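One protein chain is absent from this view; the other protein chains keep their places.
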Amino acid sequence: MKDIQSSADHRGIEIQKVGINDVYMPFMIKTKEGGFESVTSRIRFTVSLPKEFKGTHMSRFVSILNKWSGQPIAEPEMEKMLDEALYRLNATSAELAIGFKYFVNKVAPVSGEHSVLDLDCAFVGKKSKGENFIFELGVDVPFTSLCPCSKEISDYGAHNQRSLARINVRFRDGYDCIYIEDLAELVENEASCPIFPLLKREDEKFVTEKAYNNPKFVEDELRDLVLAMRKIEGLEWFSLECENFESIHNHNAYANHEEYIE
Amino acid sequence: MKDIQSSADHRGIEIQKVGINDVYMPFMIKTKEGGFESVTSRIRFTVSLPKEFKGTHMSRFVSILNKWSGQPIAEPEMEKMLDEALYRLNATSAELAIGFKYFVNKVAPVSGEHSVLDLDCAFVGKKSKGENFIFELGVDVPFTSLCPCSKEISDYGAHNQRSLARINVRFRDGYDCIYIEDLAELVENEASCPIFPLLKREDEKFVTEKAYNNPKFVEDELRDLVLAMRKIEGLEWFSLECENFESIHNHNAYANHEEYIE
Amino acid sequence: MKDIQSSADHRGIEIQKVGINDVYMPFMIKTKEGGFESVTSRIRFTVSLPKEFKGTHMSRFVSILNKWSGQPIAEPEMEKMLDEALYRLNATSAELAIGFKYFVNKVAPVSGEHSVLDLDCAFVGKKSKGENFIFELGVDVPFTSLCPCSKEISDYGAHNQRSLARINVRFRDGYDCIYIEDLAELVENEASCPIFPLLKREDEKFVTEKAYNNPKFVEDELRDLVLAMRKIEGLEWFSLECENFESIHNHNAYANHEEYIE
Partner (left out) sequence: MKDIQSSADHRGIEIQKVGINDVYMPFMIKTKEGGFESVTSRIRFTVSLPKEFKGTHMSRFVSILNKWSGQPIAEPEMEKMLDEALYRLNATSAELAIGFKYFVNKVAPVSGEHSVLDLDCAFVGKKSKGENFIFELGVDVPFTSLCPCSKEISDYGAHNQRSLARINVRFRDGYDCIYIEDLAELVENEASCPIFPLLKREDEKFVTEKAYNNPKFVEDELRDLVLAMRKIEGLEWFSLECENFESIHNHNAYANHEEYIE
C-alpha cells in the first residue's frame, strides 16, 4: 500500500509544526504529597516536517501517546515522548502540550473543613535535536479580588469578584520545576483572599473581612506576583495574566506581564 | 438528477425535528426607541418529517432564511419563515430559534455617562399546521448580587459578584411580546444593583453602596423576579434562571423556576 | 452567628430548583470490564426550597459531594447523595447532574491496534420524597457519516464528516441501566462508520470504503437509532440528537427525537 506521506515534496517549505490537536487521553500526575492524581488531558502534539517530505505520519503521534495512556507522566516522560517523536517522525523539533484539570486540597480558614479545588493546568514540553529539553508548567488559579478604589470612596462595602491568575513558568537547567500546589499557594498569598469550595459561616465571615482588609487592583495582584516570582530560585522565565470578572461590569479588568530572569 | 431525499421510507418513523443548526446570518432587530439594530444571529431551523419521506431538503432552510438576511425580523417575519418552511418542506410543524447579542443603552447613575451593554437574546418561533403561532423571547441580563449572609455576619464588607438572569417569556394570543429593553429593566429592578459598562468614580461609589444596601441571595433574586413577572399583563408562561458567579468560590449559586400563569 | 438562610420568607414562592452549579470533582466510574475509571466531573446539584424558608444552605451540597470525592459512584451512590440532600436541606425533591469525559477502548478494524476514545457522558439522578429514584444516562458518541445524495449524484467520491449522536436513556424500575460502552456500540452499529483514534493505512482503507458502502443522512442515523433503541429491554424513555458537521457547509445537519416506550 503506497505511503503517500513519505513521497517527495518539491515546494521547498519546511513546516514549523504539524501533528494532531484536541486529542483526549487519561494520564496520572504526581502530587506534592507523593501520590498520583488521574487527569483527563487535552493534547496537542506536533513536530517540524523537513521540506523533502510530503507529509508526516499522524497515526504515530497517537501511537506514541498510547503507551503512556493512564500512566504517570512528568518532565522525564514528556521528554521520552518527544524523543520518540523526533526519531520516529524524522523531525528536528517536537512539541507536546497537555492541558488538564487538577484538584488541590483546601482547608477552610476557621472551621478547618476540607474540600478540593479544581485548577486548569498545562504541561508543555519542547525538544530540538541536539538541544536541551524545555519544560513549562502552566497553572490557572482562581481567587477573590476586592477593589481599593471602591473601598476608598464608598461609605460602606466594596465591590469584589472572582478573579483568575494564569501563570506559566520555566526553570533553568539543573533546577526542578515547582509543584502545582506551590504555584497555586504563591498566587493565593498575593490575592485579596484565596477561594475555597467549602466554607461554613465562620469561614465566610473570615474571607469577607480578609478581602475587605486587603484590597487589590488587578495591577496590584500582577505586581505582587511579579515580586513573588522573582524570588523563586532557578526560575528562568515566567508569564502572568490576571483577570478580574468585575462584579459591577459585564467585562473584565485585565493585565499581563512576561519576564526573563537574568 | 435523482432526488434521494424524496424517496419513500419504510421505517415508519416520523422525525420530530430535522433541519440545520449553527447557521449564522445577519438580521435587524427593532429597538424600543423605534430604530433598528443589526445583529449577528446563530440559528437552528427545523421541521417535522413525515414518516413517508427518506429525508428533508436542507438547502431550502438556507434558502428561506436568505430572503431575510440583513432585514428587520420580529414576530410576523418569524411566522412567515415558519409558514414557508411548513409549505416548502411538507411539514406539520416547524421551529426557528435565533440567538444574538443585542446592545441596550445604559446611563451611569450619577455622572449620567452613556454606554452600551451587551445582552444575549433569543427569538424562538413555533408553528404547527392549523394552530396558532407561538413566539418566545429570551434575554440574559447580567447584574450585581451581594450576599445577605456575608453582610450580616461580617464586621465590614460583604462578598458580591457578577450574576446572570436568564429569562424566557411567552404571551397569550392577542398580547404583544415585551421589548428586550423592558425585560432587562425588570431584572435590574430586582437586582442588588444593575451593571453599567461605564462608571466614573461618583458612580462607582453609588453602585457599591446601593448593592451593600440591597443584599440578595440567588433565592431572593429569583423570587422577586417571579413576583415581578406575574404582574406582566398577558404573560402566559415564563422561565427564570439566576446564577451568581460567587466571588468566594470557584462554582456558582444557581436557581431556576418555570411557571404557567392562569 | 445568625442563620439568615433559615429565616422565614413571606413571598409564598416555593423554588423549584436551587443549589450549586459548575462545581468540579473527581469520581470513579465502574467500567463494563469490571474495573474503575477516574473521571473529572462537572456538577449541578439542586433541591426544591419550601416557601417558608428564605434560602437553602449552599455549603451542604459541597459537603455531601465531598464524601464521595474520588470514590466510585453509580446509581446507588447517586441515590444516597440525593437522599442526604433531601434530609439535610429539608427538601421535597432533589436533582444531581454530573458530566464527565469517559474513555472507551477501541480496536482498529484491520490492524487490531488499540486506542482510547473519549466520550462525553452524563449521570442524572432525581428523587422526590416518597417516590422512586430516577436515573438517566447520557452519552455523546462521535461517528462518521457519508451523504447518500452526494454519493448518488456524483461520478466519484461523496462528502462525509464527523458527526455526533447525543443519547439519553431511562430504564423502568427493576431494570439496570445499560453500560456506556454498550450505548456507544449501539450508535456505532448504525453509523456510516465508527470512529477510531488510531488507524494504520490498512484500517484507513477499511473505514473509507465502509463509509462509502454505507451512506446515511442524519435522518437515517436517527431513524435507525430509534429502531435500535426500541429493542432495548426495560427502556422507559430515550432522547436522541444527531448532528453532522457538514464538510461542505459551515453549518450542521441536525435531527432530534424523544420517545416514551409503552
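Details
The first chain written gets the first letter, and so on, giving A, B and C; residue counts start at 1 in each chain.
What we mean here is this: contacts are C-beta pairs under 8 Å (C-beta built on N, C-alpha and C of every residue); 3 or more make two chains touch, one makes a residue touch a chain.
Quick caveat, the model's predicted, so the values are computed rather than measured.
In the complete complex, the hidden chain is touched by one of B:E37, B:E79, B:D140 or B:E219, namely B:E37. Counting the whole complex, the residues of subunit C in touch with the unshown chain are 117-118, 142, 144, 146-147, 149-150, 153-162, 193, 195-197, 199, 201, 204-205, 207-209, 211-212, 245-251.
Listed here are the subunit A residues that touch the chain not shown: 1-2, 4-5, 9, 11, 13, 15-24, 44, 46, 49, 54-56, 58, 62, 148-149, 152-153, 217-220, 222-224, 226-227, 243, 250-258.
Not every partner is drawn; the one left out touches subunit B at residues 1, 3, 23-26, 37-40, 59, 62-63, 66, 69, 100-101, 103, 113-116, 118, 197-202, 205.
Methods note: only the chains that are shown with their structure count from here on.
Of all chains present, the one whose mean CA position sits nearest the global mean of protein CA atoms is C. Using the mean of the Cα atoms as each chain's centre, the chain most removed from subunit A is B.
One simple way to say how far apart two chains are is to compare their mean CA positions; for subunit A and subunit C this gives 29 Å.
Centre-to-centre, using mean CA coordinates, subunit B is 26 Å away from subunit C. Centroids built from CA atoms put subunit B at 35 Å from subunit A. In subunit C, the residues that reach two or more other chains under the touch definition are 1, 23-24, 62.
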